[in-house]
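Would you mind keeping the following structure in view while I ask a few things?
A single protein chain has been omitted; all remaining protein chains appear in their positions.
First chain written, first letter: the chains are A and B, and each begins at residue 1.
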Amino acid sequence: MTTKAVRLSPDRCFSPEPSQRKLARSLYDEVRALPLICPHGHVSPALLADPDARFGSPAELFITPDHYVLRLLYSQGVPLEQLGVQRLDGGPVETDYRTIWRRFAEHFHLFRGTPTGLWLKSELLEVFGVDAPLSADTADTIYDALTDKLAQPEFTPRALFKRFNIEVLCTTDAATSSLTAHRSLRDEGWTNVRPTFRPDALLDLTAERWQSDLDALGELTGLEITGYTGFIEALGARREAFKALGAAATDHGVQTPHTETLSESEASALFEKALTRRATEGDVSRFTAHMLMEFARMSCDDGLVMQLHVGSLRNHNERLLNRFGTDRGADIPVLTQWTRPLKALLNAYGDSPSYRLILFTLDESSYSRELAPLAGHYPALRLGPPWWFFDSVKGMERHLDAVVETTGIYNLAGFNDDTRAFASIPARHDVWRRVTCNWLAGETVTGIIDEEEAAEMAYELAYGLAKAAYKF
Amino acid sequence: MTTKAVRLSPDRCFSPEPSQRKLARSLYDEVRALPLICPHGHVSPALLADPDARFGSPAELFITPDHYVLRLLYSQGVPLEQLGVQRLDGGPVETDYRTIWRRFAEHFHLFRGTPTGLWLKSELLEVFGVDAPLSADTADTIYDALTDKLAQPEFTPRALFKRFNIEVLCTTDAATSSLTAHRSLRDEGWTNVRPTFRPDALLDLTAERWQSDLDALGELTGLEITGYTGFIEALGARREAFKALGAAATDHGVQTPHTETLSESEASALFEKALTRRATEGDVSRFTAHMLMEFARMSCDDGLVMQLHVGSLRNHNERLLNRFGTDRGADIPVLTQWTRPLKALLNAYGDSPSYRLILFTLDESSYSRELAPLAGHYPALRLGPPWWFFDSVKGMERHLDAVVETTGIYNLAGFNDDTRAFASIPARHDVWRRVTCNWLAGETVTGIIDEEEAAEMAYELAYGLAKAAYKF
Partner (left out) sequence: MTTKAVRLSPDRCFSPEPSQRKLARSLYDEVRALPLICPHGHVSPALLADPDARFGSPAELFITPDHYVLRLLYSQGVPLEQLGVQRLDGGPVETDYRTIWRRFAEHFHLFRGTPTGLWLKSELLEVFGVDAPLSADTADTIYDALTDKLAQPEFTPRALFKRFNIEVLCTTDAATSSLTAHRSLRDEGWTNVRPTFRPDALLDLTAERWQSDLDALGELTGLEITGYTGFIEALGARREAFKALGAAATDHGVQTPHTETLSESEASALFEKALTRRATEGDVSRFTAHMLMEFARMSCDDGLVMQLHVGSLRNHNERLLNRFGTDRGADIPVLTQWTRPLKALLNAYGDSPSYRLILFTLDESSYSRELAPLAGHYPALRLGPPWWFFDSVKGMERHLDAVVETTGIYNLAGFNDDTRAFASIPARHDVWRRVTCNWLAGETVTGIIDEEEAAEMAYELAYGLAKAAYKF
């Protein structure tokens, strides 16, 4: 069997129409090599803090930890056990990485037309120099080639960090994280890896692990948290600790952006119910709505940018959750509204020059209906890039189509890769840069903007807006 | 008056951009003549069971039974009486078919830019060889030409079935249908026309005709249905009878996909209320939610594929309903959510290898928000093609744009024509084949997939996926 080498078109993601393509290419040529600004993502800081860290086998790098990959394989009947995903009960799963890789290779056609497919092709070719098309036939050859590369010093996390030209990389860290890796990076003089403060678990009043998280919060801050006031104080202390290690932002994931200020006594009463394990789901919702107001207030004080990721119903498949835990590809979006739910927060802080709120949605119908109109009014507000399922060629195009006419590009927050798949970072930024340049080329050839404007906007979308939005 | 002959562009539905068009054409050339897989539709089996069946006059073939046609004429002020639609009260309506045809011809411009317009042009030209453009001026000539054709043996339903190269055609049949036509077809040796089990009427506990439908169910199965248990048993028996005549699937139309398992005693109590005519609208909703779970359970047992058509508010215009009955063009979609409503069903059966669920929506905002993420996870799930109003060039493009990046094409169920207009079947499949080929050509010329992948995907979309989804 001979296999044709994979070729990535230098004009991929560009319109086939020659005048638009030509302009897209020339805009792209000016921004393709700009440093990467990565203000939101899920790379483990330990990967960079430890000079000896390695990515492991190809299966461990590309498959097991990537819920984008797992979900499509699962949707076509491949059990997660066969992909080496650890079971919570320690039951048997496939442990042979080569076998796992082969299963993935056999199903690689499932990714045709998906961004994951595009990123993977691009990683294999441009990061690892593998130009054979992945399939059952080539699985072993490619596995060997990757294994070989991953053993080389040029393919350690630190080496790739440098090669990827990353100017800044923010991780996402629980409020109760000890930040050991981040401290160690700072100690070594790395200032371009920054933590992000994510306190979600501490709002989940009914979760089994809530009390232990709270205990950890107390321990880390040296504060005794016996009630709501202490809780708020401890959160403030942790925010300071994050800031001291370079944090620029906080991150909050909620099912709905409902915001509402409770009275001190109401908030205290809810917290008390949680402490005595009597909190209900309704209590969690009200407490979350209140805490979003509190976090906004804190952001006004300490300047941390507030990111709000809204609308994912986590762990839709309970059987899978119980067997394998979270983040296995079964988080499903729900309809999201913003105008009324965010009114309390935006009325309180939306005009404040010291506040910055960045919104992310999984409901595209809210782009033009609510998000762009809101961002086109409130000075504190910026719109995050298309998130998750919409971090894709068409997802980006729809996003730009839907929001720019209403809010312009200067109320956008640029791009972030939001990934734990470190090796996919350049591919993801590259798609964004290509799509935005092509979109601007489209605006230009249809006479909406001129070439000079397009070039300035391409730079902003590729680089400037993200830096500005996160105040780097 | 001279009239220019209608010309259908051989490149219709293809992008005007030359590189994309060229590739679209070459992909299409490979799939255009594949046999038609018609897994869901509303053709009357009697039309095929009776060798002497004829289509009647042009008005009876193209106008009176087609709610796609009636609605647009009605929307511009043409009373249904003038189109020969029978009144329930037997009141006078137009009976002269030529007059009806003329009214239609006078208003044919209303269909410009609609899929119905495209199908009709295509049927007239490609099925009946009529190349004059339909208008008031040509109405009579065309009527005569069609009348002439319809009298010929080459234009009987059976002759067209063969000419259309239909590999399999599924009809939609009430659970209480006697399936006489299907039995007769089987007896003749036809195995390519199959019934589909549609039990909706039996869930409509408050409907006037519910008891008589239930009686029919009892009679057909020879079971005495005195309660819920007998009801379930009888449904199972009917499913077996459908399967014996070739059924591959069931079909369920609901306003919302809410699913919920009731306890045996709750279900029995609801059924008892229905038997004593005390059921409320709320009872119908809860019973429906429960029965969807039951039908899924039965599908796991008997292997019938479960189709769920969600979100049409039927008979919005009550005056019209009372005068002419159902299916007159006044069914209007409503906002539809899936993530939470389907959770019970998908948690119970979504991972089961013996279950297959195919979803259809009239709310495009749920494509990318909920349907594609769900289908990209649950192995039992496939997404049906764009339905009803979205069975159109742009409707298909939006569908592919919205779902493929998230779920790939291999979680789609291919195409179905969903029509009672038999003569429109090839035109509908042709639009799908053209649009999918053009869409794949777009993916190719923008460097997302390569030509070989595109060719394989074109075949799957045109033919393979539908066969696989329905397990033909």
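Following the convention adopted for this analysis, a residue touches a chain if its C-beta (ideal position, glycine included) is under 8 Å from a C-beta of that chain, and two chains touch if they have at least 3 such contacts.
Keep in mind it's a predicted model, so treat the numbers as computed, not measured.
Just one of B:Phe62, B:Phe111 or B:Phe271 touches the chain that is missing; which is it?
B:Phe111
Going by the contact rule already stated, which one of B:Ser365, B:Ser424 or B:Thr446 would touch the omitted chain in the full complex?
B:Ser365
If the hidden chain were put back, which of A:Asp144, A:Asp301 or A:Asp401 would touch it?
Only one listed residue reaches the unshown chain, and that is A:Asp401.
For chain B, enumerate the residues touching the unshown chain of the complex.
Given the touch definition above, chain B has residues 7-9, 11-17, 71-72, 74-77, 109-115, 117-118, 313, 316-320, 329-335, 362-365, 389-390, 392-395, 398 touching the missing chain.
Residue-wise, where is chain A in contact with the chain that is not depicted?
15, 17, 19-20, 335, 337, 339-340, 343, 346-347, 350-351, 353, 365, 368-370, 372-379, 381, 401-402, 404-411, 442-443, 445-450, 452-453, 456-457
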